[in-house]
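A single protein chain has been omitted; all remaining protein chains appear in their positions.
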Amino acid sequence: MTVRIGVIGTGAIGRDHTRRISQVLAGGEIVALTDVNRTSAEKVKAEVAKTAEIFETGEALIASPKVDAVLITSWGATHEQYALAAIAAGKPCFCEKPLATTAEGAKRIVEAEVKHGKRLVQVGFMRRYDAGYVALKQAVGAKIGAPILVHAAHRNPTVPEQYVTPMAIHDTLIHEIDVLRWLLDDDYVSARVLYPRKAARSHAKLRDPQIVLLETKKGVLIDVEIFVNCHYGYDIQCEIVGEDGVAKLPEPMAVKTRLAATLQNPILTDWKDRFIDSYDVELRDFLKAAAGGGVAGPSSWDGYLAAITSDACVAAQEREGEPVAIATPARPALYN
Amino acid sequence: MTVRIGVIGTGAIGRDHTRRISQVLAGGEIVALTDVNRTSAEKVKAEVAKTAEIFETGEALIASPKVDAVLITSWGATHEQYALAAIAAGKPCFCEKPLATTAEGAKRIVEAEVKHGKRLVQVGFMRRYDAGYVALKQAVGAKIGAPILVHAAHRNPTVPEQYVTPMAIHDTLIHEIDVLRWLLDDDYVSARVLYPRKAARSHAKLRDPQIVLLETKKGVLIDVEIFVNCHYGYDIQCEIVGEDGVAKLPEPMAVKTRLAATLQNPILTDWKDRFIDSYDVELRDFLKAAAGGGVAGPSSWDGYLAAITSDACVAAQEREGEPVAIATPARPALYN
Amino acid sequence: MTVRIGVIGTGAIGRDHTRRISQVLAGGEIVALTDVNRTSAEKVKAEVAKTAEIFETGEALIASPKVDAVLITSWGATHEQYALAAIAAGKPCFCEKPLATTAEGAKRIVEAEVKHGKRLVQVGFMRRYDAGYVALKQAVGAKIGAPILVHAAHRNPTVPEQYVTPMAIHDTLIHEIDVLRWLLDDDYVSARVLYPRKAARSHAKLRDPQIVLLETKKGVLIDVEIFVNCHYGYDIQCEIVGEDGVAKLPEPMAVKTRLAATLQNPILTDWKDRFIDSYDVELRDFLKAAAGGGVAGPSSWDGYLAAITSDACVAAQEREGEPVAIATPARPALYN
Partner (left out) sequence: MTVRIGVIGTGAIGRDHTRRISQVLAGGEIVALTDVNRTSAEKVKAEVAKTAEIFETGEALIASPKVDAVLITSWGATHEQYALAAIAAGKPCFCEKPLATTAEGAKRIVEAEVKHGKRLVQVGFMRRYDAGYVALKQAVGAKIGAPILVHAAHRNPTVPEQYVTPMAIHDTLIHEIDVLRWLLDDDYVSARVLYPRKAARSHAKLRDPQIVLLETKKGVLIDVEIFVNCHYGYDIQCEIVGEDGVAKLPEPMAVKTRLAATLQNPILTDWKDRFIDSYDVELRDFLKAAAGGGVAGPSSWDGYLAAITSDACVAAQEREGEPVAIATPARPALYN
């Protein structure tokens, strides 16, 4: 069965997912497109979705009987309304990060979904589909014993002037927040932020780097270095220390050369290359579940907890060194 | 455009490619199946190609107007006849290894294709699509200068008693024969085989391990260790020494653990896992080219030269230590 | 010139240093031995210092005109008195860790040395002589730009029941405290300790593992994992993040094998093997300087600051999560 997909928002990521479903993956067909900028939707139709119909609004697209499932890749502030509309229509939707721009918004989606009684929202946390993280999760379960500590780093070569301190949480740490919860199968109870001196390449409104310390219900202590002007590359590190040993996230595949008195291999510099394969895998997972009328993968509950945790981390940024509690609401049965 | 595919031969690899096109990759649809064992074709239809029609013969399948392009995944001895039939019908075909069981047979396919005036055959040399080899080829071109030496190894944990000495060439070295020609953009001029003592785990009719030495037109000297009872794993090594440096094929991605006084990561043991991603990539390449009515990727010329080289290597096995010349015929313009 | 050495304390480390000077290193001769247990001194004389004279007390040994320089390898509580006696006698002395059992005691040694007007005490912080740390310090200076963050780990396979929480500072972290000050060429301003849940293999009176966070004058933030029941090995990790890049302490030299589906190399399990070569190098440095009547290497000032820092870290252990200030006194000119 081919799932008929409508795409809301045809910017960079919307266009890219459209291309994936049209040209790369089996099982889906892009039948509908919409964008606040109609020209953008027309361009994407011409390029990678020739048979799609263009709709005036996201709501109209969701309502169309032609559309089986929805991709929400519009501007973040609009995610909530479209996710709620998709739930109301009973159609599976894949929603890019963030699920909503506030924890309150995410909570409304969770509540609507719970009321509907069936999962319909997959959030675009693609790292859960990365082969390295998947292998790491297996090693944690099978080899190193129960986790006690996590050492992680999220480094970008550079960020623009508009990137201010809280964005280190909302745009950057958000990935570790979700993927570590999933890796550890645990929930957060507190966050704390420490700053070394500011890096010379940082900006006026950005404390960079910083160390975020998260504690979990099971007592795991996590330190994450966020360094978004590290200069040398886009580098994601994750090491888990368990009762019996230590497991490390693999480095991306690279050819080692011996050249000019140096044994070397390239480090990526563009985040878009780092998890590129995971986008295919996550959408394949969406198409497969949507063919059965539902969804799997990261849930709106995961999106909601990520929002709550992000808010606590931002509060912790403002109270350097102080612990900020993270209150996880009771988990509805739908998400067990 | 969706390419309508017919599959000839629904054994393990035929079933797997059928599944790929039905469930994994965009752009193709399995519309026809055939197998000498009709029950096998019916089973594959039920499992992964529900809308396909079952044909009595490969020839009938090729001739059907429903079929745009053909996958030849039948018993090796039948490849030649189906490839010739596909060429006669003007339909793109993807032919698993070997292109033909003799160099003469491969030559007939080349001649038919040249006469037809257009490439229609892609041979299943999937290593060319492996991300590691692709990155290695880039490093060779961009970093280490013109190649001079290649050190390679092809190790299997174990082979059954029926695997006799010449199979080390036809079934095992065949992959290095093709992928090194492609990596180096060169042709072979001679082969030589040397044997150390036989490994304790080898069999009565198998000299194992062995070293095959190949020389190329441009003067590159290649040594390949073939060790098919190496016990410890399935391990593919390739190092290229150039004028300015050395480049090495990456190891497969793996989680490193620190456990029990050992820093360790798993080595694969099953060859099917080693290049599993490349099968997707090669078929995607086939679907894309077939949509335009042609093919790209490894050609019947590549298959023909692999057959000639294999024959020389087997002759070299029988004359231990002696060089055996490899005469490469003039390359038809079609393959430039 | 051969330096005539007297050794105070012939336990394990005293015997080992005696052997080094007698049998391994040029430039020194063990001429005098003493121990509270005379039998121990006689045994060491018989084994590795045949021509040495045995003295009744450390003070008598220090005073002997036969003795040019002194090794203090007695019980920790006696280090201070012997170091002060050596300074009073104007003789170079090598004093094993700790310089004194309290910061006050270390301060008295510093004051005596300053009054004497010349450095006479080298403290046994052998990591500064490890080839890996030396290379790391060079890389920090030459390649990665000014340091901003340090991530370190100090892991032991197991410790006995008597090892209680503060010993994680005094016996374990003490090495990082000194070597990181030296690596960074900086001083500490605060310490903080965080605990994850306790490891299953820990003991009643030991919080294990723990994270110690140190901040320096120049604004570097250091996190050190101490995990003394990590089970898998003795493992020392150190990574320095600078303005331009990251440098990592090398792993100890090890043969990599491919065996049983695993690429592996051994990890050490006994701390005595990890820095074994550095003991030779530190004593060579001592002999060389002592031949000229003075000392080089880690000074009593370094020992004093290590004691101050340790005290702060123990206080921080008791106030989980709270920062504890580290007040570094003004550095006497002698130690510039």
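Note that the chains take the letters A, B and C in the order they are written out, and that residue 1 is the start of every chain.
Rule of thumb we're sticking to: a residue touches a chain if its C-beta (ideal position, glycine included) is under 8 Å from a C-beta of that chain, and two chains touch if they have at least 3 such contacts.
Because the structure is a prediction, the values reported are computed rather than measured.
Among the residues A:51, A:162 or A:262, only A:262 touches the chain that is left out of the figure. Considering C:191, C:249, C:289 or C:305, the position touching the chain not shown turns out to be C:249 (whole complex). Within subunit A, the residues in touch with the undisplayed chain are 157, 232-233, 235, 251, 254, 258-269.
Hidden from this view is one chain, which touches subunit B at 145-146, 148-149, 151, 153, 192, 194-197, 199-201, 209, 211, 213, 215, 218-221, 223, 225, 227, 230-232, 241, 243-246, 321, 323. Residue positions on subunit C in contact with the hidden chain: 21-28, 131-132, 135-136, 138-139, 143-144, 244-250, 253-260, 284, in rising order.
The rule is short, and it goes like this: only the chains that are shown with their structure count from here on.
Over half of the residue numbers at the subunit A-subunit B interface are used by both copies of the sequence. Chain closest to the overall centre, judged by the mean of its C-alpha atoms against the mean of all protein C-alpha atoms: A. Inter-chain centre distance (subunit A to subunit C, centres taken as mean C-alpha positions): 45 Å. Multi-chain contact residues of subunit B, defined as those touching 2 or more other chains: 254, 258-260.
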